[in-house]
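Have a look at the structure below before the remarks.
One protein chain omitted, others in place.
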Amino acid sequence: MNRIITLTTDFGTRDGFVGAIKGVILSINPRALIVDITHDIEPQNIRHAAFVIAASAAYYPPKTIHVVVVDPGVGTTRQPIVANARGMFFVAPANGVLALVMPRDSNTQTFLLNESKYWLREISNTFHGRDIFAPVAAHISLGVPLTDLGELIDLKSEPDWFPKIGTHRNGEQVGQIIHVDRFGNLITNFSAETLDAAKSKPMIKIAGRQLRGLKQTYADGARGELIALINSFGLMEIAIRDGNAAQELQARVGTPVTIL
Amino acid sequence: MNRIITLTTDFGTRDGFVGAIKGVILSINPRALIVDITHDIEPQNIRHAAFVIAASAAYYPPKTIHVVVVDPGVGTTRQPIVANARGMFFVAPANGVLALVMPRDSNTQTFLLNESKYWLREISNTFHGRDIFAPVAAHISLGVPLTDLGELIDLKSEPDWFPKIGTHRNGEQVGQIIHVDRFGNLITNFSAETLDAAKSKPMIKIAGRQLRGLKQTYADGARGELIALINSFGLMEIAIRDGNAAQELQARVGTPVTIL
Partner (left out) sequence: MNRIITLTTDFGTRDGFVGAIKGVILSINPRALIVDITHDIEPQNIRHAAFVIAASAAYYPPKTIHVVVVDPGVGTTRQPIVANARGMFFVAPANGVLALVMPRDSNTQTFLLNESKYWLREISNTFHGRDIFAPVAAHISLGVPLTDLGELIDLKSEPDWFPKIGTHRNGEQVGQIIHVDRFGNLITNFSAETLDAAKSKPMIKIAGRQLRGLKQTYADGARGELIALINSFGLMEIAIRDGNAAQELQARVGTPVTIL
């Protein structure tokens, strides 16, 4: 059984929330291997968490247990779930944080977490990360089958903001920025495959600016030049060599990007 | 023997202090399981550290070793100690960082760390986290009994700032803010038990504002409403739905709160 449990949260580390979550996991399974992916998701930013877990999860071994807790609806009717997708387990609130790791047409199985015997004995209204998600992950790492944790449900995995690619009459494809990284680079939802199918030197438009073709690496741009490249996650990224594209273009998550 | 050693410090991670502490522990016990609780305690803020370790420690398995290093008096006469409390071990300077985890009337045993053979060979004047606390924790994880580490002492565990609850002539109980979390929520020293003993709908006053009764969850408040609830640590918390209570009320650690 895989002992790896990753954590992706918006708790920061200055309040003791993460310390408590780790303690709960280790109290149930002292052999669990806890891996911090991040606790620096922007507070309550579901899209941010969705990107980070999608960028990370693919690299983990089979049966890794990923806990993703960005949970603005904690204590309300949003559902706590565990999903079996891509050979791994994802424990999270059903609020869209898993939208980018669970392909729509996949064999993903999703279970509603409603068996309270795998939770802490007392459940607060404000901290299900500690009280439900952490103990459930620890029990999975001990071999509890998902079918014991709750009932199979049919989950619409695609939230409103799910980044689709549309096509204009003139043939332009319309995507959007799905993440702004710490350097201000703008990551789009155009994949390398989409671009391969397009022209070899696409015309790219964003925020009133346009540029043609893709660079191989940041260093191929001139200092201060606006460039596009396929980034390490296989997605088209807009960057400024030695600069901050998000600031200069006043672009953010959701800003449209078109290619022709 | 429990191999779990948690770290709670104000070192940040940008200077190599934490990297050194982890290396010292692993050099003494390569099988130690190091758990980061936080390195983001506000520099030299003892009350902040006292809250975070209290909020986290309760969830760890018996015999966990908690290292807490916020140590403005390093190199002076403040005493390095290890305490056996709640079935766990706490390694720290005796400056109040353990005030909230060590109940006054408990069976806590405290030892002065004065056996230098369990320290690094060279002791700096400015970094006992690496030179004393880390190696002592590692030796405990290898099974060294506390009695070998130094002599039993009688430690007044309650610092000046220890948050007591007083009572006014009119029956009002007077507590205070003991922590401000990253969302600006104000955590008081009124426990759920204290409030149970009070009226069912207490009148709460803070910073010139008042409110009546407790909500179950943040979502029960209207947008922008000042609310009180029992938080996930079992303490009364003052919050603003979708807002920052600390900013709006100009409240901070130590700000008085009354209930009637």
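Letters are used for the chains, namely A and B, taken in the order the chains are written, and counting of residues starts over at 1 for each.
The definition used in the following text is that a residue touches a chain if its C-beta (ideal position, glycine included) is under 8 Å from a C-beta of that chain, and two chains touch if they have at least 3 such contacts.
No experiment lies behind these values; they were computed from the predicted model shown.
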Could you tell me which of B:12, B:87 or B:166 touches the chain that is not displayed? B:12
Tell me which of B:74, B:113 or B:239 is the one touching the absent chain. B:74
Contact with the hidden chain (one of A:17, A:51 or A:190): A:51
Pick out the residues on subunit A that sit against the missing chain. 2, 4, 6, 8, 33, 35-42, 48, 51-61, 64, 179, 181-183, 216-219, 229-233
Those residues of subunit B which, in the complete complex, touch the missing chain: 11-24, 26-27, 30, 34, 36, 43, 73-76, 124-127, 130-131
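FYI, only the chains that are shown with their structure count from here on.
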Whole-angstrom distance, CA centroid of subunit A to CA centroid of subunit B, is 32
